[in-house]
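Our next item is subunit A:
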Amino acid sequence: MSAPSKSRENILERVRAATKTVALPPAELAAACASIPRDYIRRGGMTVTACQERFIERLREYDAEVVETTEEELPATIAAQLAGSGKHTFVAPAGLPAAWQAEGFEWKLDGGLSAAEIEKAEGVVTAAFCGVADSGTIVLHHSATEGRRVITLLPDWHLCVVYASQVVETLPEYFDRCGQTPGLATYISGPSATADIEMTRIKGVHGPRFLHVVLVRDSGQ
Partner candidate 1 sequence: MRVSLFITCYNDTLFPETGRAVVKLLERLGVELEFHPRQTCCGQMHANTGFRAEAFSQAKRFVRLYQDTETVVIPSSSCVAMIRDQYPGLFAELGNEELRKQFAALLPRVFELSEFLVDRLKVKDVGAYFPHRVTYHASCHGVRALHLGDRPWKLMNKVRGMEQVPLANLDRCCGFGGTFSVKNAEVSSAMLAVKLQDIVATGAEFCTALDNSCLMHLGGAMHRQYAGMKTIHLAEILASTETSPAEGVA
Partner candidate 2 sequence: MSQGVYHPVLDPAKARPFPEAVLPVLRNPQLRKNVAHAIDVIQAKRGKLVVEKTDWQALRTAGAAIRTHALENLGAYLTQFEERCTAAGGVVHWAADAAEARQIILNLLREENASEVIKIKTMTSAEIQLNPFLEAAGVRTYETDLAEIILQLGEDEPSHIVVPALHVNRAQVREIFARRMGLKDLSDDPRELTNAARNYLRRKFLDIPTAISGANFLVAETGSVVVVESEGNGRMCLTLPRTMITLAGIEKVLPRFQDLEVMLQVLARSATGERMNPYTSIWTGVTPGDGPQKFHVVLLDNGRSSILAKKTERQTLKCIRCAACMNACPVYRQTGGHAYGSVYPGPIGAILTPQLMQMHHAQTLPFASSLCGACYEVCPVKINIPEVLLELRSQVVNQERREAGRLFDPMYLGLRIANLIFSRAWIFHTAQFLGRIGLGVFTRKDGWIHSLPSVGGKWTQTRDLRGLPKQTFHGWWAARAAKPSGEAK
């Protein structure tokens, strides 16, 4: 790297001088941050059922296809979705359950596939970390079952399996679920879009234009 400049010291010096009368001693910082009043809605008031229905409703507003299924029926549902897509080659994250990799399709298991290889696939199937009903958001933390970021970016078709127990109502509830903060995260709320030309909303610019969500009615939260 280049030789260290004085700028770091100068900038921090200026910043500290600028906030001399208001900055807190390090020992008090965390407590002060924690005591910032948060009177906004943290937990939603919807029932579990209503919450899941809201999630589905929001996803459908984004033109995502949503199908519900049970844990037993999940592999069959996935297979049906894949069959209905008219596509043949799919990328799977390294940790995708084998049961989800339906027969009759070509599966590229991602153990470090190149972009060129991923481009040859027509779709991708992943799990998710969480779903936020209020905004119809799917949260990926890119674990083994969710996959590296590139595999949910390059293909045009994404099937995402979300368990009902993963669905929360509000965004703060998702943050409560985080526990360990994720190093990588992608929040997906609808397909990509632009309104840059005369505010006309065009969907599907970069990233998958087709999102299918399989909502699994598991044993609950």
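The candidates came about this way: all candidates are chains of the complex that A comes from, given by their letters.
Rule of thumb we're sticking to: a contact is a pair of C-beta atoms (placed from the backbone, for glycine too) under 8 Å apart; a residue touches a chain by one contact, two chains touch by 3 or more; residues count from 1.
It should be emphasised that the depicted structure is a prediction, and the values quoted were computed from it without experimental measurement.
Of the numbered candidates 1 or 2, 2 is the chain that subunit A touches in this complex.
Taken in their complex, subunit A has these residues touching candidate 2: 1-2, 5, 7-8, 10-12, 14-19, 22-24, 26, 29, 32-33, 36-41, 58, 112, 115-116, 119, 132, 134-137, 142, 148-150, 153, 171-172, 174-175, 178, 181-200, 202, 205-207.
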